[in-house]
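One protein chain is absent from this view; the other protein chains keep their places.
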Amino acid sequence: MDKFGFAISKGRQIDWEANNRKVADFIRENEPSFKLCIACGGCTATCTAGKFTEFSLRELNILIHRGENTKPMNDLKKCMLCGKCTLVCPRGVNTRNVVFSARKAFQIFGDDAF
Amino acid sequence: MGKHVVVIGGGTAGMEAAGQLAKEGFEVSLVEKEEETGGHIKDWYKLFPDRRNSSEIRDYLEKKVTSKSIRIMTGTYIEKFHSYRDGFSLFTQDGTELKADAVVVATGFDLFKSEKKEEYGYGIYDNVITSADLEAMFRKGKISMSDGMTPKTVGFVHCVGSRDEKAGNFYCSKLCCVTAVKQAIEVREHLPESKVFSFYMDMRMGGAYYEELYREAQEVWGINFIRGKVSEASESINNKIVIKVEDTLAGRPLKMELDMLVLMAGMEMSEGGNRIAALSGLKKGENRFFAPLDHHFANNLSNVKGVFFAGTCTAPMNITETISHARSAVSEVINYFNNTNS
Amino acid sequence: MKLEGKKAIWSEYQKEIADDRFFYVRSCVRQNFFPGSETTFLKIMRKELMKDIYEHPCHTTCTGIGYHGDIVPVETAMTVVARQFSLMTEAGYENLLPSCITSFGLYTEILDTWHHFPEVEEKIRKQLRKATGREFIKPKNLAHASDVIYKFRKEISAKAKFRLINKNTGEPLKVVDHIGCHYAKMFPSKGIGGAEYPYVLAGMVEEWGGKVIDYPERRHCCGFGFRQYLVQANRGFSIACSKEKFESMKPFKPDMIITNCPGCPMFLDRWQYVINEMEGKRYGQNGESIPVFTYEEVAGLVLGYNPWDLGLQMHQTDCEPVLDKMGIEYDPDEKYNTSIPDEKVKIPGLVNV
Partner (left out) sequence: MENYLELLKQDIRFEEGLNACMNCGVCTAICPAAEFYNYDPRKIIDLVQSGDNNEIEKLLKSEEIWYCGECMSCKTRCPRGNAPGLVIMALRGLSQELGFFVESEKGRQQLAVKRTVGQWILDHGYCLYLEGVGTDLHPEQGPVWDWIQDNYREVFHRLGANYQGEGPGILRKIPVEAMEEIRKIFEVTGGNRRYEKIEYYSKKKAEEMNMKLDEGIDNEYFRYIYKTNNGSHTK
């Protein structure tokens, strides 16, 4: 860095082969309706936490499925489990249990989740 | 009545129209350029959304054209097309003249030539195939890569040659989405260990039981749907197909290695249709399919009186719609003769 | 990989390239970093191919780097380009031959814009008149200098003293061809072979005995990105792009890289040095880096020119591994000889990287 005045940038591509999708597999096992999301964003639109924070369940679902777990792990704390998302989901995803399962997965896997 | 109707094209629309015309008492000549009738349906394995065997439809159509008043002329194509006040005179390649009181054009569609989407490397990279190639593999009962091995990861690219100015086609081919879902399920059925990905822009599941099939693909078969148009494919040193796409719902570029990439080729006006258009003066629309007189209420009528359209020569359609469209073409033929007689 | 598929695409993208009487416009980057390449190009054109190629002393930069650095407005760039056209008209030439890919891209873009928006061309004509009193005729033919070498690749091959073949093994050299982004990405029909599988360099390599490598990041930009390199704070992006390419091509064990854009060879050359300094990583074989060449240098080597007359001493990444493989003899002591008698030969500090 010092000699040249810059550092080589790191890529921000989602690298499918490099990523670890343990958390996604765990949730799919524990709450199969997790698979049914069509990313309509209904949950995010109605989300109580999303009103005050950047929390988006739709995004969280996508990122976990891709094995991009860092942001979801931090975001999960923001959910207040009010359950409004479950009411609006057109695919009947049990979103509360998705959040529970995700929290549980991060607890179980710890650093292995990444 | 004894009127003679020439039906050009022996696929689903042509066979259905010929059968219905015969039922109504017309003399029919069914002209097909291939050695066999059946059109594209010959090449399909199972049909969406109920996944019945395509041979059932083919059997239905074959039975439909067994009437004695239908003369099936395979291996035949039209070389001259003359319109007169009271009918038509068509000549086949061997000079045979077919005098017709009316003509039904049922020239169907061609699959988009996927090599035209150069960035996907069809015809260059060994394990980039089309939906039609995959269908042929299903019919053989074996899905394999160029080296004979079984693929572990398979990706489907939607909209190849559809909704794409670069491919010259602005329109949606409408059936590739559901075909991709069907084929994704079938890959998982054949290869339960495989992982399957589908790269789409919009899931256009606008037919009866299509959305349900999509849901089944997610719920039962664990197909991964990723929203983004695949931008390019290349080949790695290990003969893997490397694709680049934006996961638009994550807002990040995504790079993935696949064993096999399936291109969902769209539908285009057929070459045969283009030939007929050039011979007959039948008008084509901006989408290069034949242009019906009116898309709402005269969808079988053409700009030439006595010439009618049936099926996918006017737009992408599924089999149900094609059969309905062929039948309505026949009812237009009947109206035409009723009006000209009176 | 099936070559027939590529051949089918190549056959669809052939463009007209003038045969003779060229108006040459130089490249800012080439002149500063690869002067030997432009000298070699003119030598090949004039001495080997006996072509009439003219250079007007009053031509200038096209402003391309400024334009893509977003400090030069589009109308200014267009008017400077119109002035180059005017010099060509004045000299009685019709076939414009830029040395630079950024220029080639800019000329192509401007001619295309004028084609679609004739009122813009009118406005530029007025502005040029107002500023300089000049008039111009648009070029009849526009080809990049690499297009012309491609066109005459067989003639060059006929005079070849060396081929892109490893003389020890008899195997063709494995060559990565890197095409400047502005060669065909904006207007695929203006490039030989199109944008996806450009054939301009591949055609030379094949003709001269080498084998082209198709690796996944083949189409990726070298990372110049104009402002992304010009400003030091942004160079982490620039180098990351080249690094991505090196990582991708490494498994294919390339012997060399050939380029047709002025900037790319400089970046692909220098970034190998920097990556090695920063991370101790090299991408060539036997612990070496991958030598990077301009197409003029490669043509010159094939024709048997002295490597130090081509300017290979200006590369940071040593080219000698390729010279050795091709069986080209050279005098190592001559490399950094500044050839001014009585002056001590100066050798750069750490050049051997």
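Per-chain numbering from 1; labels A, B and C assigned in written order.
Methods note: contacts are C-beta pairs under 8 Å (C-beta built on N, C-alpha and C of every residue); 3 or more make two chains touch, one makes a residue touch a chain.
In this text the structure is predicted, and so the values were computed from the model without any measurement.
Colleague: According to the contact rule at the top, which chains on display are touched by the left-out chain?
Modeller: Across the whole assembly, the hidden chain touches A, B, C.
Colleague: Please identify which residue in B:Asp164, B:Glu216 or B:Glu321 touches the non-displayed chain.
Modeller: Considering the complete complex, B:Asp164 is the one touching the chain left out.
Colleague: One chain isn't shown here. Among C:Gly5, C:Gly36 or C:Pro265, which residue touches it?
Modeller: C:Gly36
Colleague: Tell me which residue among C:Met1, C:Cys58, C:Ile137 or C:Ala158 touches the hidden chain in the full complex.
Modeller: Considering the complete complex, C:Cys58 is the one touching the chain left out.
Colleague: Sort through C:Ile9, C:Met88 or C:Leu128 and give me the one touching the missing partner chain.
Modeller: Counting the whole complex, the residue in contact with the absent chain is C:Leu128.
Colleague: Name every residue on chain A in touch with the hidden partner chain.
Modeller: 3-6, 9-13
Colleague: Can you list, in ascending order, the chain C residues touching the missing chain?
Modeller: Residues 26, 28-29, 31-32, 35-36, 38-39, 55-61, 63-66, 68-76, 78-80, 83, 105, 113, 116-117, 120, 127-128, 130-132, 134, 181-182, 184-186, 188, 195-196, 219-221, 223-228, 230-237, 239-241, 244, 270-271, 273-274, 308-309, 311, 313-316, 336, 338-340, 343, 346-351, 353 of chain C touch the chain absent from view.
Colleague: Can you list, in ascending order, the chain B residues touching the missing chain?
Modeller: On the chain B side, contact with the omitted chain comes from 119, 159, 163-167, 201, 227-232, 244-248, 251-254.
Going forward, only the chains that are shown with their structure count from here on.
Colleague: Based on which chains are in contact, what kind of graph results: line, ring, star, complete or other?
Modeller: Its topology is that of a complete graph.
Colleague: Let me have the rounded angstrom distance from the C-alpha centre of chain B over to the C-alpha centre of chain C, please.
Modeller: From the centre of chain B to the centre of chain C is 46 Å.
Colleague: Hey, what residues on chain B touch two or more of the other chains?
Modeller: none
Colleague: Can you tell me which residues of chain C touch two or more of the remaining chains?
Modeller: In chain C, no residue touches at least two other chains, as defined above.
Colleague: Quick check on the complex: what are the chain C residues that touch chain A?
Modeller: Interface residues on chain C, with respect to chain A: 232-237, 239-240, 243-244, 274-275, 277-279.
Colleague: For chain B, which residues are in contact with chain A within the complex?
Modeller: Per the touch definition, chain B meets chain A at residues 203, 215, 218-219, 222, 224-225, 227, 247, 249-250, 252-257.
Colleague: Which residues, counting only chain A, touch chain C once they are in their complex?
Modeller: Touching chain C from chain A are residues 1, 3-11.
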